[in-house]
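Complex shown without one protein chain; remaining protein chains in place.
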Amino acid sequence: MSVSVLIDIIGMVSLFVGSLAVIFGALGLLRLGDVYQRMHGTGIVDTGGAGLILFGLLMLSPDWTVTVRLILIGFILVMTGPTATHAIARAVRVSGEEPDNVKTKRKKAVKRGRK
Amino acid sequence: METVFAITLIALGIAATLAIIRATIGPTSFDRVLAVNTIGSIAVLLIAVYGFFDGRPEFLDIALLYALINFIGTIAILKFFRFGTLGDHGLHEEGDEQ
Partner (left out) sequence: MRQIAISTTLLYALWLLLSGHYTGLLLTLGFISALGCSLIAARMGVLDEEGLPMAILMRLPKVTLWLIWEILKSNWGVVKVILNPQSAKPQMVSVKASQKTVAGLVTHANFITLTPGTVSVDVDEEKNVILVHGLTDDFAQGCLEPDMDQKVSGLEGK
């Protein structure tokens, strides 16, 4: 009895933390500087958020067929997420856009924007 | 138990809204593709959690399909950006009409 309660609590906590991770990932998509940096926000949604939410559902799953499907969804997300991100990154690079990797330059731009 | 699923659904909705804002304003078209890809990932989770919320885990099959289609859609859009067409590479030789 107590073991099943413990598993339920682990599942709920995992769902909660996963929701927070997904929100932070989407926030990163909105707040970070250029398109290369925003990819890291997508990375959080694809790994931390999806992983924790699916793990939480796994803990709460009522049936073994549900468990199999959840594991399969996790496997597919983990395999395809990085590949899609890499494809976008390569497309951006091929299109000729360079990341702003010099920090001082961006500070100046921000200051100029404020004036 | 249902409360936990409802909270998770609301959180996923907020995240999808943030991603839609980025897809609307995003300066370059790659920002939009990235945002749409993220919305797809969030939608997979949304469908899965909604299946549990409603007590109908058959929704997981739909989530599985959506995960696959999301990936193929992203690759298709990127290929269209690069080559301007989906069927061939647009690299025919001169006078190669069909």
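Should a chain be cited, it is by its letter among A and B, assigned in written order, with residues numbered from 1 in that chain.
As a convention for this text, a contact is a pair of C-beta atoms (placed from the backbone, for glycine too) under 8 Å apart; a residue touches a chain by one contact, two chains touch by 3 or more.
No experiment lies behind these values; they were computed from the predicted model shown.
Of the chains on view, those touched by the hidden chain across the whole complex are A. Across A:Leu15, A:Ile44 or A:Leu60, the residue that sits in touch with the chain not pictured is A:Ile44. Residues 21, 24, 27-28, 31-34, 36-37, 39-41, 43-44, 47-48, 51, 65, 68-69, 72, 78-79, 81-83, 85-86, 89-90, 93, 99-101, 103 of chain A touch the missing chain (whole complex, contact as defined above).
Here is the rule we use: only the chains that are shown with their structure count from here on.
Centre-to-centre, using mean CA coordinates, chain A is 13 Å away from chain B. Of all residues in chain B, those touching chain A in their complex are 1, 4-5, 7-8, 11-12, 14-16, 18-19, 21-22, 28, 30-31, 33-35, 37-38, 41-42, 44-45, 48-49, 52, 57, 60-61, 63-64, 67-68, 70-71, 74-75, 78, 81-82. Across the complex, chain B is touched by residues 8, 12, 15-16, 18-20, 22-23, 25-27, 29-30, 35, 38-39, 41-42, 45-46, 49-50, 53-54, 57, 60-63, 65-66, 69-70, 72-73, 76-77, 80-81, 83-85, 87-88, 91-92, 94-95, 97 of chain A.
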